[in-house]
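Removed: one protein chain of the complex. Kept in place: all other protein chains.
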Amino acid sequence: MFYLIQLLNAVQYGLLLFLLASGLTLIFGIMGVINLAHGSFYMIGAYLAYWFAKLTGSLWLAIPIGIVIAFAIGLLLETAIFSRLYKRDHLYQVLLTFGLILIFEELRSILFGDEVHGVAIPALLDYSIPLTDTLSYPVYRLFITAVCLAVAGLLYFVIHKTRIGMMIRAGTSNREMAASLGVNIPLLFALVFAVGMCLAAFAGAIAAPISSVFPGMGNQILIICFVVVVIGGIGSINGAMIASLAIGFADTVGKVIAAEYSAIAVYLVMALILLWRPQGIANKA
Amino acid sequence: MIPITLPRTVLIAVGLAAALFPLIGATFYIQLGAKIMIMAIFALSLDLLVGHTGLVSLGHAAYFGVAAYALALISPKYEAANLWLTLPAAMVVAALTALIIGFFVVRTAGVYFIMVTLAFAQMLYSVFHDTKLGGGSDGIYIYVRPELIIAGFKPLDLENPVQFYYFTLILLVFVYAFLHRVLHAPFGRALAGIRLNEQRMRSIGFSVFAYKLGAFVLAGVLAGLAGYLAACQFGFVNPDILAWQQSGLVLMMVILGGMGRLHGAVLGAFSYVLLQEIFSAPALLGAYAKHWQLGMGGLIVMIVLVFPHGIGGFLDIALRRISYRRPSGARTDGT
Partner (left out) sequence: MKLNHNINRRKFLTATALLGGSALLPKPFAFVQAQKVRVGMMLPYTGTYAQLGTAITNGFKLAIAERGGKLGGRELEYFTVDDEAEPAKAPENTNKLVQRDKVDVLVGTVHSGVQMGMVKIAKENNTLMIIPNAGLDAATGALCSPNIFRTSFSNWQPSYPMGKVLADRGIRNVVSLAWKYGAGEEAVAGFTEGFIKAGGKSVRGLWIPFPNVEFQALLTEIASIKPDAVFVFFAGGGAAKFIKDYAAAGLRKNIPLFGSGFLTDGVLDATEEAAQGLETTLHYADGLNTKRDRDFRSAYYKAYTFAPDVYAVQGYDAGLLLATGLDAVKGDISKRKEIIAAMEKAKIDSPRGAWTMSKVHNPIQDIYLRKVIARENKFVSVAHKALADPARGCKM
């Protein structure tokens, strides 16, 4: 029974990771931009949720408000800064987004302070279901799992069954060709970037009650995100899903069985994939 | 392409100023100066890789950290280690690490190279952070600095801040001169060729893999030297010195100072540490001093967007060695 519960833990963590990684893989795959500031987007989402939940007293209100703000910030960032990076060397993308991380961290410190904050679980979901005679499972975590699955389904639908999704997929495989066929690339890019940021912010917002809101929370999760994107395949949503679940599983099981080596193993797999199948699991060579 | 260099008179003037500095500075600033020089060696090593060979590594701190940990692990607990033994040992450890990792990563290119160097560095970080090899997240302390003894005679006492400063200065000058020679030698020219057009170099008959690996290992060894000195200076190593933030930081220094120029790397290290001190001095900025990274981040964004040649580039324009060019930089890796 406990193995099943650990599996549940792994899936919940993996799905949350997917939410975050999907944004990163889209930005990376379609625009070709290495965005180190993606972790900061996660943090922004969490802090916005914390702030508005405190202000309005309701997390249900705070999350949509946060998403709208994140979308606006995303559009602004894209047009002002990121659009200049598309033709630049990856080196400059790394550096600029690295600088952005510093800026966001300090803005966070100025606006919200440096303490660790808790975010209250909405009253509706604040109870636990007993699973065994000793262990109960918090319903909010089940809620997160369900929401992530829903978003994953929505993403899949949009990418594979709509026109916009078709344009996105075209842009991922050949940007110039797509542009010459009449796709409005600048607009598409701006939208994709803003959506990517929203996905990250949304992940941060719904995770806030279970992970707390604290300085540096973006940096911690950023590297794992990159691992997921690389293993799954840059630009592939399907790959991101497979890789997120795999990493979620490795992390959860690793914590319990071999805490010392689980992180090393994860990075080793990332390195091996890069060396022998750099396109990732889900992409064709 | 001839690497951009400073006129000899300028180099001598700077060297002289650096040598005379300890006579007028307070101890804190002498230690700061030593720290700047250690970072300069680190930045020089990365510049060889990024600026001259065109290999963008986001995991360079791995070799810096591995050498530092080597010193910490080899040093006896409460006595001084022997510099003649530990320094070469640390550099050999860094070289081996770079060789092994390089053997795998140098095959890749472009964005994959960036990611895989990051992956290996994080792997090493996890080794020191999670396993019992290092002291875990708390790190390891080196209580006594290594000793420099020649035939029973001690020419330099590294515990003395001024002497440590001079020791570091001598090493920096040596590394700078060494790299200067290397870059003007056939090996360096080949690296420049690889940076500009790898395909062409391969078609001419150069073993591109060997040259890139060579550059990678050389850069790793020099980073190891910097790491060793850093461990000496504050007597402390901790997994954070291997983390991606540290790799990003040294990359930032290289760009800040001006990529592809040796004096750029030194300038970058100097400017970064100086700016950090200035931005974080409560005496100057009061309550906002604690948010110094805001200024630093803003500066980096500005440099990338507006002036990617960095401070060194600015200097070179003043010296009229290059003309001003707006950033256009089409990507050369085909992604």
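Read from first to last, the chains carry the letters A and B; within each, the first residue is number 1.
Convention: a contact is a pair of C-beta atoms (placed from the backbone, for glycine too) under 8 Å apart; a residue touches a chain by one contact, two chains touch by 3 or more.
Since the model is a prediction, treat every value here as computed from it, not as a measurement.
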Identified contact with the non-displayed chain, of B:110, B:136 or B:298: B:136
Absent-chain interface as seen on chain A, which is shown: 2, 5-6, 9-10, 12-13, 109, 114-118, 128, 130, 132-138, 141, 210-212, 214-216, 251-252, 255-256, 259
Interface with the undisplayed chain - residues on chain B: 7, 9-10, 13-14, 17, 21, 24-29, 31, 129-130, 136-139, 141, 143, 234-236, 238, 240-241, 290, 315, 318-320
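To be clear about the criterion, only the chains that are shown with their structure count from here on.
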Chain A-facing residues of chain B, complex: 50, 56, 58, 104-105, 107-108, 110-112, 114-116, 118-120, 122-123, 126-127, 129-132, 244-245, 248, 251-252, 255, 290-294, 296-301, 303-305, 308, 327-333, 335
Parts of chain A lying in touch with chain B, wherever the complex brings them together: 32, 34, 36, 81, 84, 87-92, 94-96, 98-103, 105-107, 109-110, 219, 223, 226-227, 230, 234, 259-264, 267-268, 270-271, 274-275, 278
